[in-house]
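Note that this complex is displayed minus one protein chain, with the remaining chains in position.
Right, chain A next:
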Amino acid sequence: MMKINNIILETSIKVLLFIIVLYSVYIFTAGHYYPGGGFIGGLMTAGALVLLLITYDIKTVAKILPFNYRILTAIGLLFAIGTSAGSILFNVPFLTHAFTHVDVPILGELSLHTATLFDLGVYFVVVGVTMTIIQTIGEDE
């Protein structure tokens, strides 16, 4: 059987993948000020990976990105619970966030917020969950 050549798809994915991932990172980081956040950002990253899966097969993608997505989910949960529980160390209630504005020489004024770490947890969980589901179903005979 002749192998079907997906050259156009494979080439365009190589370009698109970075744009989508970049956009998802943007959406994630901008979440506190503009529409977006961990959830949609994570979904979009997962979407990029799904495109990769569609273009190549599961084994190739697993070779390129040797992640165990279940561990990623666990890490995400750990981030979320860690940032929430961290506040206890400072003698404030659970899930009290802290933020500050820092003047960084090159980047200018930067606001640092522990909510971002929490959101990062959400991001990881969403990526992990979506990829676990899709991969598991995909591998199933």
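Keep in mind that, in the parts below, contacts are C-beta pairs under 8 Å (C-beta built on N, C-alpha and C of every residue); 3 or more make two chains touch, one makes a residue touch a chain; residues count from 1.
Here, contacts and distances are computed from a predicted model.
S.K.: For the complex's missing chain, which UniProt name, "2-oxoisovalerate dehydrogenase subunit beta", "Multicomponent Na+:H+ antiporter subunit A", "NAD(P)H-quinone oxidoreductase subunit 2" or "Light-independent protochlorophyllide reductase subunit N"?
M.R.: Listed in its UniProt record, the absent chain's protein name reads "Multicomponent Na+:H+ antiporter subunit A".
S.K.: Going by the touch rule given at the top, which residues of chain A touch the chain that is not shown?
M.R.: 27, 31-40, 43-44, 47, 70, 73-74, 76-77, 80-81, 84, 94-95, 97, 99, 111, 113, 115, 118-119, 121-122, 125-126, 128-130, 132-133, 136-137, 139-140
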